[in-house]
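For this view, one protein chain was removed and the others were kept in their places.
The block that comes next holds subunit A.
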Amino acid sequence: MTQPLSIAVVDYEGGNLASAARAALRAAELSGIAADVVITNEPTAVLQADRIILPGQGAFADCARGLEAIPGLKDSILTATSNGTPFLGICVGMQLMAERGREHGVTEGFGWIPGEITLMEATGLRLPQMGWNELELQTQHPLTQGLGKAPHGYFVHSYALQNTVPDVLLATTDYGGSVPAIVCKGNVAGTQFHVEKSQTVGLRILANFLTWDPKAPV
């Protein structure tokens, strides 16, 4: 019997961890994958996991600080991903993949994805962007297979990734201009919207993430 897939949802008091863990478990069930989901702040658990999910809510600077406040946790994510472990960041967890954030001062991100996180202009629109917006797929990718016609994700954010490169964009959305919605490079991916709150579209992306076999580490 093969071992169940181990999924670490990283706990740094940075988000709705229970929702992310429940959605990952449900996605596994729906696709017939045996999975163990743990909510953890232990570097060893992150290093041993088959998949890493990093949720995030609130401000970029607070999340970055929260992650660094737990000894060894950020390093465990950097080490595991450089060894090839697939990673999924959600909302601010996705934003942390960028070079830096400009919410509450300038804070360094993981630097995996070119660009920085800045306040959206969204001229004439409400801020935060709150609600369902359409995902415009930019390329074919295993993570975005099977989403059906006109897939929508649930967004809640005022800051977004800017000045990135087209290569990393799997999907964008339109909010007073094109906004990165799903990014990916090597074995690390992130969604600006909440996959754990995006009904079957989110569950499909999570299920795709669980079976994803990226070839080269970031």
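Quick note on the criterion: a contact is a pair of C-beta atoms (placed from the backbone, for glycine too) under 8 Å apart; a residue touches a chain by one contact, two chains touch by 3 or more; residues count from 1.
Following the convention adopted for this analysis, contacts and distances are computed from a predicted model.
Engineer: Which one, "Putative LLM family oxidoreductase", "Ring-1,2-phenylacetyl-CoA epoxidase subunit PaaD", "Heme exporter protein B" or "Imidazole glycerol phosphate synthase subunit HisF", is the UniProt name for the chain you do not see?
Structural biologist: Hidden chain identified via UniProt as "Imidazole glycerol phosphate synthase subunit HisF".
Engineer: Kindly state which of the options A:Ala8, A:Val37 or A:Ala59 is in contact with the chain not pictured.
Structural biologist: From the options A:Ala8, A:Val37 or A:Ala59, the contact with the absent chain belongs to A:Ala59.
Engineer: Quick one: say which of A:Val10, A:Ala23, A:Leu161 or A:Leu210 touches the chain that got left out.
Structural biologist: Answering carefully, the residue with contact to the hidden chain is A:Ala23.
Engineer: In the whole complex, what residues of subunit A lie against the chain that is missing from view?
Structural biologist: Where subunit A meets the chain not shown: residues 16, 18-19, 22-23, 26, 30-32, 57-59, 62, 125-134, 146, 148-152, 154-158, 174-175, 194, 196-204, 207.
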